[in-house]
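A protein chain is absent from this complex, but the other protein chains hold their places.
Then we have chain A:
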Amino acid sequence: MGFFLEKNMLSFFLRIMRQRSGGSSFVCVQLLQTLNILFENIRNETSLYYLLSNNHVNSIIVHKFDFSDEEVMAYYISFLKTLSLKLNVHTIHFFYNEHTNDFPLYTEAIKFFNHPESMVRIAVRTLTLNVYKVEDASMLTFIRDRTAAPYFSNIVWFIGKHIQELDTCVRNDADHQSQNRLADLVAEHLDHLHYLNDIICLNITDLNQVLTDHLLHKLLIPLYIYSLSSVRRQSESTIESATQNLAKVLNRNVNITEYPQQQYEFANGKVSCIVSLFLLSQVFLIISHPPLVHVLAWIILKSDRSMLEKGVDKLLECYEAEIRRESAGDSAQSADVLSTDGSTSSKENLVEEPKNITDEEKERLVTVPNDSWGVADKPFLETIFNALDCTENDYTALFALSLLYAMANNKGVLPELIELVLRPKKSLISSSTSKDVKYSYNHSLVERILHIVILSCQPPCRVRLVTLELTLKLLIQLVMCDGKNILSEAHKASIDSAKSLSTALLRNFYKSEEIFLDMFEHEYCDMSKGSLNVEWLCMDSAILLPPTGTPLTGIDFTKRLPCGEVERARRAIRVFFLVRDTVLTLNGEVETQLPLTNPQTSVQIDQALDLNNSDLIACTVAWKDGKSKRRFLVIDIMQLILVEPDMKKMGWGVAKLVGFLQDIEVTGDQDDSRCLHITIHKPLSNTSANRVPLLSAKFIFDDNIRCMAAKQRLSKTMPLQLLQGPILWTYKEEQILYCQNCINGLLIWVALKSLKT
């Protein structure tokens, strides 16, 4: 076929396009589609070079198509994307002209970065990433010098505009009317962050510098972080002057920036504290580029009011000065780490701990409240700490916790910064006699966190389960060091009281819930499926709206308040589990007692059992449909088991049916004293709504004595040691005894059922 033809074809295409310009979009679509197919299916490098060599492709790219036509737009952008997938160090020169400093593929595409059609926007993003990926120094220089500033500042500006829309949506929707819209706006923000992160992860130093600069100066600090300073509950007197100063400073900054109008808008429009905490959490959960996140974390954790009032630029100068000071004094390490993103292992080696430290020693070493990590004069930190107050509700607390958690777990935030604030600090003290390790942690934060835990364990239930879980997650990180907790005695006492409160809260529901035991087991199973994923939590727009109780909103149970008595019981059960688990973790223990019906310890169907010393009662099981089978009945502490003799081993039996005692209904037979009617239900935790019995049959014993024995065993098999606890309640006539065994704080409930007759 030859290349000659193809060459002619491209110029031929161009001619058609130009002749018919303004005319048929239909023809353009056909041409673009054909080109698309052509380029996509080229496997041979040489033919590709040949196709590209005449600059016809660039002429097609810059051709003024009718982009108002949906179809033309879609085919055009797909064509550009296809081309971008063909980019590499060799082909780049066909698109980027070094001499004329021209790169139409890129510059034409980015014109559509904010196109209303989402698929077009995605194509543009894919294209830009494909371009940045090509390792061509001069092309990247072109991108940086000619397009990075306007492109990035446009992105940044649109993100800012976008989150103000989001903020308005949150402010105006106390009634959860626009959940869809909000979900979209949140997802869109995540898209932006992931896109920025994808660019950053390509590790192009020059580009990252420009991007980081734009993000910090024009978006993250002025809009996200400064919005935190608006909520100052205590210091009303200073609010006005501070905000005025701020506005003044920002307005002055405005004049020296490229996009004055845009900057001006941001300065005037802050977003609510809720939105700001939420978005910052997302930033810290997604991006871990040290020059970006470390600065942000530093500003949030360390900057004081005087710095803040001087504006963004001064704030960043303060940060740099601090870094210089630190590196000068601190063997220049932190600065190195910052710029190279290198490992911090050398640093960690400095604080090697001597092992075998006893608890008492540890106790002695833990410092008592230390005020250097209070919030005095740290406006942003103060806002976060104030947001942790759950006295009225946990609306803001959830976001404050997310942000703290996200910062503490971000790999780009250097350990020195969060040590003692969000992580425990460990330091060596060399005394004359020996070396000691000193552990310390952020007392004032832990205090606030414990307050949330205590509140969660009390009846009004204003704290959502998700908030409690996150609180406890953070607590563990704050006070666990070298596998031990370093809590002070006072804080340990708080945790213990939280534990007893949660037990007391739970006790309220033994009585009211008929299926308490099943719920208890079910919730445990459900919770063991996985712990909270904070990144997923912060993708959920539903938490942005004020906490609600009604399930009609479609919000997850853990992310709302309980509705009705059953849900309150479920909540109490979960609070109990969460606190219990935390106490175990703090003590370095593992759960050995839950779930109550451990599948490993309970008998399973087809399991062979050694019955040589067991009480066996022979019986015939007669089903309703007329079938009957000969079986032996075994009743242990928890279960009723029907066995048939094991053919292989003398004295052994094989379990053919098992049921938990609490799932069994027994009635005597009016006419035959040798018979019992037994219904065994499936455990509630295994099934959903319909409770089909596992077995419903007549049990015929050899004589009435054995029948009575079986009756007795079904009602009074409880070993005495389990009956030590108080009998909690009697339900209807059935006399269900729930007994509690308080050894080690473990609760064991055992349901006993006596026969009605």
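Operating definition for what follows: contacts are C-beta pairs under 8 Å (C-beta built on N, C-alpha and C of every residue); 3 or more make two chains touch, one makes a residue touch a chain; residues count from 1.
Definition applied: contacts and distances are computed from a predicted model.
Asks: UniProt names the one chain left off this complex as which of "Checkpoint protein", "Small ribosomal subunit protein mS33", "EKC/KEOPS complex subunit BUD32" or "ADP ribosylation factor"?
Replies: The correct option from "Checkpoint protein", "Small ribosomal subunit protein mS33", "EKC/KEOPS complex subunit BUD32" or "ADP ribosylation factor" is "ADP ribosylation factor", the UniProt name of the unshown chain.
Asks: Quick one: say which of A:Glu71, A:Asp540 or A:Glu567 touches the chain that got left out.
Replies: A:Glu71
Asks: Which one touches the absent chain: A:Asp66, A:Glu98, A:Glu165 or A:Asp191?
Replies: If we include the chain that is not displayed, A:Asp191 is the one touching it.
Asks: Considering the whole complex, which of A:Asn101, A:Ser118, A:Gln177 or A:Asn612 touches the chain not shown?
Replies: Selected residue, touching the omitted chain: A:Ser118.
Asks: Spell out the interface residues on chain A facing the chain that's missing from view.
Replies: 26, 29-30, 33, 36-37, 40-41, 71, 74-75, 78, 81-82, 84-85, 118-119, 121-123, 125-126, 129-130, 133, 180-181, 184, 187-188, 190-191, 194-195, 197-198
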